[in-house]
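Heads up, the thing below is written out as structure tokens.
Only a single protein chain was left out; the remaining protein chains are all shown in position.
A and B label the chains in the order they appear, each numbered from 1.
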Amino acid sequence: MSQYYTATDHFVLVPAIMLALFGCAILLFDFWVFPEPKQRKWLLAFLALGEAFAGYGLWQQHTYIAGQGIAELTAFQGSLVVDGFSLFFNWMFIAAASIVALMSYRYLEVEGEHHGEYYSLILLAQCGMYFLASGADLITLFVGLELMALCFYIMVGFLRSDKRSNEAAMKYLLLGGFSSGFLAYGFSLLYGLSGSTKLSEIGVAIARRDPADPVLLLAMVTTTVGLLFKISAVPFHMWAPDAYEGAPTTVTAYLSVGSKAASIAFLLRIFLGPLASARAAWEPLLVFAAIASLTVGNLAAISQHNIKRLLAYSSISHAGYMLLGLVAGNETGIKGVAVYVLVYTFTNLGVFLVIVALRREGLVGDNIDDLAGLMHKSPGYALLMLICLLSLAGIPPTAGFIGKYYIFLSLIQAGRYVLAAAAALYVAVAIYYYFRIVRSMFMSDAEDAGAMETTFGVRVAAALTGLGTLGIGIFPEPFLRFAGQSLIR
Amino acid sequence: MLDTIFFYLFALLTLLGAVLTITRRSAVHSAISLIVSLVGVAGLFLLQRAEFLFAVQIVLYIGGIMLLFLFVIMLVNLDRAERERQFSKAWWLALACVVGVGAEIAYFLTKGPAAFQFPPGAASPGVASAAAGGNVERLADALFSEYLLPFEMASLLLLVAVVGSVILAKKRI
Partner (left out) sequence: MQHLWLIPTLPLAGFLVNGLAGRRASKTFVNAVAIGSVFLAFLWTVKTLFALAPLETPHIERYFTWIASGDLRIGFDFAVDRLSAVMLMVVTGVGLLIHIYAAGYMAHEGGYYRFFAFLNLFMFFMLVLVLAANYLLLFVGWEGVGLCSYLLIGFYFLRKSAADAGKKAFIVNRIGDFGFSLAVFLIFVAFGTLDFGQVFAKAASLPVEHTAGLLTAVCLLLMLGAAGKSAQVPLYVWLPDAMEGPTPVSALIHAATMVTAGVYMVARSATLFTRAPLALDVVALIGLFTAVLAASIGLVQNDIKKVFAYSTVSQLGYMFLGLGAGAFSAGIFHLVTHAFFKALLFLGAGSVIHALSGEQDLRQMGGLRSKIPVTFWTMLCAAVAIAGVPPFSGFYSKDEILLAAHHHAPWMYWVGVITAGMTAFYVFRAMFMAFFGSYRGRAHAHESPLVMTAPLMALAALSLAGGKIDVPRILEPVFPRGEAHHSPALVAISVGAGFAGIALAWLLYVVRPALAGALAERTGFLYRLLYGKYFLDEIYDALVVRPIERVSRVLLWRGMDVGLIDGAVNGAGNRAQGIGGVLRKLQSGYIRSYAVWVLAGAVLMLVTVALAGGGR
């Protein structure tokens, strides 16, 4: 091992290596070892193995950090850092990717698409997320972001015969590239301001500057634009409804939780790291973006007929709530964002899982009317959907309530009563459109009597999301403590 | 002195190419103008003694990417696009951006190097081993030592791009 690749470097990199390795291996094995359609299940097993190895690496990091009693472990001259924050998010990515993979198998069968590339992209996208959560260097973060985004561009357009999917991928790609330009510009200015790409050094350099320095403001605004685009906050949200609707439903699920969580992690790293001293400048921007996201997200969702599009707007509004936690800025707020993202991951996956389970030959299942009478057809899935929608709306005792609880609490603790009141009022609006779905499920007769065909994987994923959503709501303690450890110190 | 003359020459080439790129109605003409602009940039790189970037600029951008552009443009029938209005209704926004960027450049020009106050000790950012060897060697050194991780990540990125282009392009694999 040279000084540029030490044992520590390797230790920190193991999960990413595992993800990339298995991602590539699945690509090869797809046509090499398992060419028969019947052998596709093994690819899924390989993905699970990759996640298991990545999880093992992560667990070793976890125990090492806890055992040594240190706050963080840096590698690659400070480009990568393992701390509570990165561990928290990476565990979440493993959960999200695994659940998405579980629900994808049958979906891909119905769509008649290839399995190998798809699973491989799931792992490679997760590899990008790993760097987003653990990166502490502008270049690492940027390349990680592009790695993740590129995988998603491809996955969004994965249904080659579906024009909507192609169009969505094209839009997402072009707009994503556009926003990456902003981000790269902001990063280049940050580099110019500090002469370093390491977040810690940038932070020191910025703290020393006049907060009203125009160059600093320019760097801050362009960086903010790029980051807000990634979490689909208003006014940079336009890609989300189209991409969500056009993408294969499983990819929409992954996009809405994986990409969003990773981007939030990225955003927190930047705003609580190097830009922390310029808080006075970016806080109003985030307040504006948060309120605009809540308004547009919640109001536009009311008139949607397509569930995926509705959920896109709902996800925009959730981005608004997450931003509010950052705006509050106190410990409760940051912890609240972490909890919120965790809760949102399980809940949203649950909602999408039901839509995925509905998919079969001749039924897309993404229209609200497609859910009609689900209560009579398969009460289990209807109940899962109900629990998840209640959680999205933030009604106790589901997990969503805990997330919103912390956000509101942090706002009130920070003395931002107006923001808290506005955010709480939008919860009442949100119930309006979530309950359109509930009403369709519970309050109407089934239009077709076709039973849902599910596989073992889908049922396992359903159990996981349901348990996550209810479990975090009823026994939030361990999760809260876990999120509490994730605070960036 | 000669440097200055060459600088202005290349700068003029770059700007001229750029202006022609956005004003030509024919897509082919635009593409060729863009090549001119890129050649100008390559020249500027050379003036800065960045031989490697110069070569990359010529080989990749002009040799690879622009050629692909031209192929696509010629394959795809763009007659109708040519007849359409070339300026969109969002010209005010474009104007605002131009004014903004202009103001930014003006600020940097008047402020000079003071705009970017590098902290002492980071005077020559990036390449730490400023030892002997040409530009290419130093770049290679940096890539495989300090920037090893992003370099490897970029390789992964390229792999994904290749896989993606295959997936999206081929109807049946």
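Rule of thumb we're sticking to: a residue touches a chain if its C-beta (ideal position, glycine included) is under 8 Å from a C-beta of that chain, and two chains touch if they have at least 3 such contacts.
None of the values given here were measured: they were computed from a predicted structure.
Chemist: Have a look at A:Tyr107, A:Phe182 or A:Tyr381 and name the one touching the chain we're not showing.
Modeler: Candidates A:Tyr107, A:Phe182 or A:Tyr381; residue touching the omitted chain: A:Phe182.
Chemist: Quick one: say which of B:Val59, B:Met74, B:Ala96 or B:Val162 touches the chain that got left out.
Modeler: Of these options, the touching residue for the absent chain is B:Ala96.
Chemist: Taking the full complex into account, find the residue in A:Ile264, A:Val296 or A:Leu349 that is in contact with the omitted chain.
Modeler: A:Val296
Chemist: Among A:Ala52, A:Val110, A:Ala184 or A:Val221, which one touches the chain that has been omitted from the display?
Modeler: Counting the whole complex, the residue in contact with the absent chain is A:Val221.
Chemist: Given the full complex, what residues of chain A touch the hidden partner chain?
Modeler: The list for chain A reads 163-164, 166-167, 170-171, 174-175, 178-179, 182, 211-214, 216-218, 220-222, 224-225, 229, 235-236, 238-239, 241-242, 245-246, 278, 280-285, 288, 296, 299-304, 309, 331-332, 335, 379, 390, 395-397, 402, 405-406, 408-409, 412-413, 420-421, 424-425, 427-429, 431-432, 435, 439, 442-445, 474-477, 480, 484.
Chemist: Which chain B residues touch the hidden chain?
Modeler: Residues 76-78, 80-81, 84, 88, 90, 93, 96-97, 100 of chain B touch the chain that is not shown.
The working rule: only the chains that are shown with their structure count from here on.
Chemist: Rounded to the nearest whole Å, what is the centre-to-centre distance of chain A and chain B, using the mean of the C-alpha atoms as each centre?
Modeler: Centre separation, chain A to chain B: 32 Å.
Chemist: Under the stated contact criterion, what part of chain A meets chain B in this complex?
Modeler: Its residues touching chain B are 4-5, 13, 20, 24, 27, 76-77, 79-80, 114, 117, 120-121, 124, 127, 131, 137, 139-140, 143-144, 146-147, 150-151, 153-154, 157-158, 160, 169, 191-196, 201, 204-205, 208-209, 214-215, 218.
Chemist: Spell out the part of chain B that touches chain A in their complex, as residue ranges.
Modeler: Answer in residue numbers: 104, 107, 115-119, 122-123, 125, 144-150, 153-154, 156-157, 159-161, 163-164, 167-168, 171, 173.
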